[in-house]
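Input: one structure, supplied below.
Left out: one protein chain. Kept in place: all the others.
Now for subunit A:
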């Protein structure tokens, strides 16, 4: 008796029109037709020759080829009856030992504010801090801000800052050698677009981009380049929002929000601590909105490797609406430019994003 089983860390996700096998160990993914998805849900219960019989002679070769291909790709294996019980499914639990995973500090260029925020973020376990500045910042001040993180438990820092001539490679070399926590630096409003060799900058990913950032409305783009086949992402996405879960953001006025693009303010750092804000149940409202609940996404084969955005959605009134900046249609399997889609015009106008639109 022979059966066919996917390896436990290769998980098939069914979409409206086709399915995706996500390989969580080797971090890759493979598209398969929905008919094959159905076959795979049975092939570890029904013996293979019986399965072939059930699908008839016409389908025999196709199914056989798929099995053999999946075996060749080491995504699944043929096994005997007594082995079936030895290979349990992967548990898709997600646990995280920190109250906050990442935070975004928007437009803050006062040392005093960082001095106040860093211990608070440490207390919440925050692992990653992203600092974004639309305005220019003087190099010494930037260095002093980063120095404050030196003895903190914050592990990684991302910088999005405005380019000026003093932000040359020499300065960046110095910055990345004094602050090993820097994992990325993006310089907006640059003269040209370039990517620096990250090996020469203590493994910091550095890119210059021409575009000037004036607000956070550049964020929220859904693109295959952002897909993640990591175990942590896939499991988190089962019951959580992969963008907003365990995120907190603070803007230049001290307002505490879920992310810089969200309108709602939950307090101000001058009056409340970050911990107090976390304890307001409302603050965590979006954390548990998973793709399974979001319109359209719930039918999409990419839903568990995709990113999400609750700030810019197709229908700004509906918190379960699809991310505005996704151009994928899971019913037709076609990717299109989202910004020129006539159905999205209203939402684009609502968010005052017309300056972002490619024409």
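Definition applied: a contact is a pair of C-beta atoms (placed from the backbone, for glycine too) under 8 Å apart; a residue touches a chain by one contact, two chains touch by 3 or more; residues count from 1.
Just so we're on the same page, contacts and distances are computed from a predicted model.
**Student:** Refer to UniProt and select, among "Amino acid ABC transporter permease", "Succinate dehydrogenase", "(2Fe-2S)-binding protein" or "ATP-GRASP peptide maturase, grasp-with-spasm system", the name of the complex member that is left out.
**Tutor:** "ATP-GRASP peptide maturase, grasp-with-spasm system"
**Student:** Looking at the full complex, which residue from A:16, A:148, A:231 or A:278 touches the chain that isn't shown here?
**Tutor:** A:231
**Student:** With respect to the chain omitted from the figure, which of A:90, A:113, A:219 or A:272 is a touching residue?
**Tutor:** A:90
**Student:** In the full complex, which bits of subunit A touch the chain not displayed? Write them out.
**Tutor:** Where subunit A meets the chain not shown: residues 7-9, 24-26, 74, 77, 82, 85-93, 95, 97-99, 125, 231, 235.
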